[in-house]
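Every protein chain of the complex appears in place save one, which is left out.
Right, chain A next:
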Amino acid sequence: MLPPGSGTGQFSQFSKKAIRFVRKGCTNRPFFHIVVAEQRKEQFMPVIEQVGSYDPIPNEYNEKLVSLNFERIRHWIGNGASISQPVQELLGLSGFLPIHPRSYMTAWRNRRAEKLNDSVETKEKAENVDSQTSK
C-alpha cells in the first residue's frame, strides 16, 4: 500500500526535520504540498506530516491559494525543524514570520523592470510621433 500524502507520522527521534515543498502536480501543472519531512529523505519519499498546500498557478480570481496549519508549523519549528526558503517566503507573506529578504528583492527588481519597460515604451512612442511629424 502507498503511504498517505498527508504523512505517515513516523520519524526517528534525533533526525533533522525540514518544512518544505513536495511537488504533487503533473507535467506543466505544478502543485505543492507543504510537509514536514526528515531532511535527509528525498522529495517523494513518505513524509512525517502535511502542514499545508500551495497552488502557484493563479485561479480565475487571480489568486494563488495557500493553506497552512499554523498550529502544527509552530509545533515543528519549536521542535527544531528547519524551513526551506520558498516556504519561509510563503510564511513571511502570510504574516506568520517576518517578510523574507528575497521577497523584498523580487519586489524591487520587478518594480525596477516595470519602470524600465515603461520608460522604453514612452521613448518609443515619442520617437514614433517624431518620425511621423518629420514625414
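Convention: contacts are C-beta pairs under 8 Å (C-beta built on N, C-alpha and C of every residue); 3 or more make two chains touch, one makes a residue touch a chain; residues count from 1.
As a working rule, contacts and distances are computed from a predicted model.
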item	value
Chain not displayed: protein name in its UniProt record ("Mediator of RNA polymerase II transcription subunit 17", "3-methyl-2-oxobutanoate dehydrogenase (2-methylpropanoyl-transferring)", "Poly(A)-specific ribonuclease PARN" or "Small ribosomal subunit protein mS26")	"Small ribosomal subunit protein mS26"
Residue of A:Leu65, A:Met105 or A:Ala126 in touch with the missing chain, whole complex considered	A:Met105
Interface with the undisplayed chain - residues on chain A	74-75, 77-80, 97-98, 100-101, 104-105
